[in-house]
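What follows is a set of notes on a single structure, which appears directly below.
The complex is shown incomplete by one protein chain, all other protein chains being positioned as in the whole.
Going in written order, the chains are labelled A and B, and every chain counts its residues from 1.
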Amino acid sequence: MALKTEHMTLNMGPQHPSTHGVLRLEVELEGEIIKSVQPHIGYLHRCFEKHAEAMTYPQVIPYVDRMDYLAAMYNEFGYAVAVEKLLGIQVPERVEYIRVIMGEFQRIASHLVAVGTYGLDIGAFTPFLFCFRDRERIINLFEMTCGARMLYNYIWVGGLSHDLHPDFVRNAKEFVSYFKPKVKELNDLLSYNRIFIDRTANVGILPLETAINYGISGPNLRGSGFEWDIRKDDTYSVYNKFDFDIPVGKGLQGTVGDCWDRYYIRIQEMGESLKIIEQALEQLPEGDVTSAIPKRIKPPVGQVYSRVENPKGELGYFIISNGSPNPFRVKVKGPSFVHLGIMNELCKGHMIADVIAILGSIDIVLGEVDR
Amino acid sequence: MTYDFFSKLFGSDLIAALIQSLLPLFIFILPYALFAVWWERKVSAHMQDRLGPMRVGWHGALQTIADILKLFQKEDIVASSIDKPLFNIAPVLMFVGTYAAFAAIPFSSVFIGSNLDLGVFFIVAVSGFSVAAILMAGWASDNKYSLIGAMRSAAQIISYEIPTILVIITIVMVTGTLNLTTLSEMQTGHFWNWMILGGPGSSLSKFLLIPSMILGFGIIYISTLAEVNRTPFDIPEAESELVAGYHTEYSGMKFAMFFLAEYANMLAVSSVVAALFFGGYQSPCGYLGNLIGLKWLIPIEQIFWFTAKGLFFVFVQMWLRWTLPRLRVDQLMNTCWKYLIPLAFVNLIIIGLITLI
Partner (left out) sequence: MIQYFKNIYSAIATIFIGMKITFKHLFVPAVTIQYPDVKPKLPDRERNRLYVNFDDCIGCDQCARACPVECITVDTVKGLPTEDLGKTSQGKKKALWVTSFTIDFAKCCYCQLCVFPCPTECIYMTDIYEFSEYERSNLIYNFSILTPKEAEEKKANYARFEAEKAAEKAAKAAAATPPANASKEQ
């Protein structure tokens, strides 16, 4: 006689230590094996897009910061690029360089949080605090430049709010030389740890086909082995002036596109970002950073879609202007929201502990998922 | 010895037994637990470039006492749908299992709660109490996370007892005793008489035993780590998956009981490992008391060495916890059944052959 069994529904979140915010995962379990995962979102919905319609163009920037709060600088970057495209203005060379430096620092900071919290999800507490210790230094650099530590409002349409601090270049170079050995230490402590590899390699394999079908971008797509980076393939700002590589997943410890690959891409990208920062600091031109900021931003009637390579993937802004000082519509195509969609696909057939590992490896920020 | 002393002092066996049984709790386990919680926080903090608790007392030394006072004041939250009797018994039973294990642990040559001939066996048996307690807690909590945690824990502890026992058997084969005091006494003298270095004597078999003993120590250390639910084997309370595992629903003093039991358990297994492989309470380099002719100094020294060894292994447990990630439940079972148990068996056979020589 077959035993009558039932699946168990487990609600992970919205209050759960490792759903990275207020995400609810409705997990259907058979023992420890997952039958399906249904993400429920919206606990952090703040009507950003609707808000933006009541704001003038510069006033949107503080709201943009709050989307992906771990990569606020890059959100501003993307927004500024989009509005500048709409206005048809050119920003000074120095502004572009500073934007790239800040953007890459932000990328390192965001990846540090991603890597650190991933370690925490897997159960290693110490790497998490090491990552935060290093992130703190980047944040100090930002604080020195614009006075804020998390939500900067630094990159403005047509320029920057402040020029670099006189000490910035020296401190940034100091950070670059400080950070290189720390990456190695992190690798020894976490990336190549056997238990960590066992937990992440061959778990949550994302085949390239599926990744493209689901619209995955950024490190997650590169983890599946596809060399795609908007910084190179659809270049913006001054990224074409720097020499850097695009790391792709090779399946070093398991299969191409597994959690370890996605994790390791981020570690490698931090190194690439350091390369870009070093080059940009060397080439940094002199100039005025506020000269191109328009007095009143009133774009002509029209629409624009512009995308940048956010630390988490492709961040696109679709802005419609009706000629007034307020945007008629601001639509954001955020990476985290798109990436959350593959949870069910990746988790099927794995165990509860793997849900956490997979969720951590796709690196979402709920502020941007719910917007 | 202490029992005789107290029974003479009070003229009553009952009072003497009571004191004897409470002594380890009050002079050892409670202060130790308070210390260990603080120590763990300090160790973790310094490993992570932090300072840890610094406010209460010198470098936060009294922080744990402040925390316990806070836990006393906390409301004892009892959800309406729980199974009340089981829910209430579980933390007590958890602590009883740990506490009972201390009865057979020789703190020094003169102070041992109960000098059982089956000391090691007793400890292995009573530490199995914690499985029942965890299952009770998980089941009674009426919480899915707790239940999963409890199920994992039961599977884990039962599996990991096998390699533990296999290693203990190898020791028993070499020494021919299960009595921890006798075992410790056998390893007297200097550190080269410890079981990890092949035990007393200087025959050929002693040197042949060394690799097997080191392997055995590794196995028993890993499996006891799993038995006390420490990282990398802390999957029953894996906070990033199961919130807090079987004690998710507990608060206030009941939670403190689990907490206390966890730390006491850490010391219990560490002391067993120390007694089996590292000479128990024996000094590694002779006694000062023997040297200067003060016989009463020896037990005090022994307690010092015993504590030092126990705390060292507790420190290593903490060290591992703040270094390693956590295994998944199936990998945990793999480690046990595919690696530890076969190795323990091979070790058993090798040691059996060596003892035949």
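The rule we apply is simple: a residue touches a chain if its C-beta (ideal position, glycine included) is under 8 Å from a C-beta of that chain, and two chains touch if they have at least 3 such contacts.
The model shown is predicted, which means the values in this text are computed figures rather than measured ones.
**Student:** Any idea which of A:G21, A:P58, A:G158 or A:P311 touches the chain not displayed?
**Tutor:** Going through A:G21, A:P58, A:G158 or A:P311 one by one, A:P58 is the residue touching the chain not shown.
**Student:** Out of A:G88, A:G147 or A:G341, which is the one that touches the chain we can't see?
**Tutor:** Candidates A:G88, A:G147 or A:G341; residue touching the omitted chain: A:G147.
**Student:** Of the residues A:R194, A:K250 or A:K348, which one touches the chain left out of the display?
**Tutor:** A:R194
**Student:** Taking the entire complex into account, which one of B:F72, B:F304 or B:W319 touches the absent chain?
**Tutor:** Hidden-chain contact among the options goes to B:W319.
**Student:** If you put the missing chain back, which residues of subunit A would it touch?
**Tutor:** 55, 58-63, 65, 126, 133, 136, 140, 143-148, 151, 153, 161-162, 165, 185, 188-190, 192-195
**Student:** Can you name the residues of subunit B that touch the chain not displayed here?
**Tutor:** 43, 45-51, 54, 319-320, 322-324, 339
Throughout what follows, only the chains that are shown with their structure count from here on.
**Student:** Flag every residue of subunit A that touches subunit B in the complex, lowest number first.
**Tutor:** Touching subunit B from subunit A are residues 8, 10, 16-18, 32, 119-126, 129-130, 133, 189-190, 193, 195-196, 198-199, 351-356.
**Student:** How about subunit B: which of its residues touch subunit A in the complex?
**Tutor:** Of all residues in subunit B, those touching subunit A are 44, 47-50, 144-145, 148, 231-232, 234-235, 238-243, 322-331.
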